[in-house]
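Just one protein chain is left out here, and the rest sit where they should.
And now, chain A:
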Amino acid sequence: MGQADGQEPSGQELSRGEMTGAKALWATLANHGITTVFGYPGGAIMPVYDALTFYPEVRHVLTRHEQGAAHAAEGWAKATGEIGVCLATSGPGATNLVTGLADAMMDSVPLLAITGNVARHLMGTDAFQEADITGITLPITKHNYVVRDVEELPQIIAEAIRIARAGRPGPVLVDIPKDVQLAAYAGAIPSPHARPEIPAPSDESIERALELLRSAKKPVIMAGGGSLDAAAEITALARAWDIPVITTLMGLGAFPASDPLWLGMPGMHGSVAANRAISEADVLMGIGLRFDDRVTGRVGGFAPNASIIHIELDAAEIGKIIRTHVPVRGDAKVAAVKLTEGALKGVWPDWTAQLQEWKDRNETPDHWGAGYAVKAVVDRLTPDDILSSDVGQHQMLAAQLARFEKPRRWLNSGGLGTMGFGFPAAIGAGMAEPGVRSVVIAGDGGFQMTAQELATLKMYDIRNVKICIINNSFLGMVRQWQEMFHGKRYSEVWLGDSNPDFLKLADAYDVPGYRASSAEELPGAIDAWLADPKSALLEVVVPHEHGVFPMVPAGAALYEMIESDPRRAAELKAQLADAPMNEAPTSTAAEVNDA
């Protein structure tokens, strides 16, 4: 903060032992079991940073950008299920949190954001570094506060934590004017609120759901991000009834991928089996999801033959997008247990055979390209490893190809689709679980949005974050759409001429780097990258024009999906024509032309 404002109170007059709003903030956070916060200091939050020095029980992680702090706190929350906390100063610091808050809102992540603000008498005067952050974040937080009285500060923090975690979780922002941080506080430090009970679904709704399931011939379960904490119960439910399970992008891990009942992910880049199953099902039971448009495709063509059971905590989601025949409002865990009790082992051989046929249509990437590289990486993961992704083609490939056995091992920006999310989220998750490998798959575009967090790795000597950049020199997903729907006019998506040398960039931050540019180099590079005792970066240079398939074009119904890559099909056809008879075609798909 530049100028010294004569009216501004100075913190130095307070004695060390005196309790202030800022100290009460830390004491309250510590009382709530908050061990780590991610943040970035600035003028209007200085009293809080000053008070931090008296509270060694809370670790502050200095990121290099407030957006990094917000995503790291999200990564922490998504991996652990506990609340993530981030901190920023007023004005630009606070506005830099906005993307993370919107992301947390869309994906129901419990997040507490604390921002400083100018002193109360300056608020509303366009003071230096002032922004109306509560006004700005109104639509992207579950709730927000301006603390206008130091006596209320600790209670508001306690209440904010309760709101962030209660029911459907979400972000809460608390804005604290600088003079409130400095004001003397004489009250008590509140203890955590009891976690509010989640309502159990009504017996009547469970009975109606059971009735529908018993009459089903082609049932399917679809589990979303709200079902992660009920994964064990949902797994038992599906196995008891023999009902196949689809997990959404946010729900990956809610059902073990190794189970034969698992059909994959639905939606725009979902599996053939999942999308066909939805289109054919006569009963579709959605658990903890909100029928995102990337999942439903054209709403009119979604599950056209199915009666829908929707198990969901948030009443506002029931019937919002898709008509629901049996709404089950309440705890997914309780609902799953109750529905398991009434289970009848399913007898639907035709359905099972049909699903198997669709499952067999899954193509594994067998030729060098982004999919091949992603598969090689995710195949090396263990069930305990945390996998984060950024947003784009690599994200969809990872979601299609990774096999998650447990919940909360897959972190990505589902609802908002935030480029730059993956790397800081992996740092947050890696710090939450230092004994676990935190792998991030990023694209060359998205990584550069938060690449400065390499400094955070260095500063805290974090050793378990493994960064893999799938570098196709393009904003790949946009390029794919331009190829398919905009006559191959590649407008402003080429990054190849200006990308940095990612290994040199990593080296600048003391992060070891590895590179692979071919299928032959890849296994060795992955080995070296994973074996490195430090956090390390692997750049995989892949062909420029690789598409992600299956794909449901925007505005189409799920059953109108394009199952496989038309370009690849044409290549294979050409190879077959050239190759001598009896000889299998070799996969030598050369890099296709540059833009």
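Here, a contact is a pair of C-beta atoms (placed from the backbone, for glycine too) under 8 Å apart; a residue touches a chain by one contact, two chains touch by 3 or more; residues count from 1.
The rule we apply is simple: contacts and distances are computed from a predicted model.
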Identity of the absent chain, which is to be given by its UniProt protein name, from "acetolactate synthase", "Phosphoenolpyruvate-protein phosphotransferase", "Gonadoliberin III-related protein" or "Copper chaperone NosL": "acetolactate synthase"
Option from A:Glu82, A:Asp229, A:Asp293 or A:Asp314 whose C-beta touches the chain left out: A:Asp314
Of the residues A:Thr99, A:Asn117 or A:Thr134, which one touches the chain left out of the display? A:Thr134
Touching residue (missing chain; options A:Glu82, A:Glu152, A:Glu433 or A:Glu560): A:Glu152
Among A:Arg64, A:Arg120, A:Lys458 or A:Arg567, residue touching the chain not depicted: A:Arg120
It is residues of chain A that touch the chain not shown, namely 7, 9, 119-121, 134-135, 138-139, 142-143, 146, 148-152, 163, 168, 179, 183, 314-316, 319-320
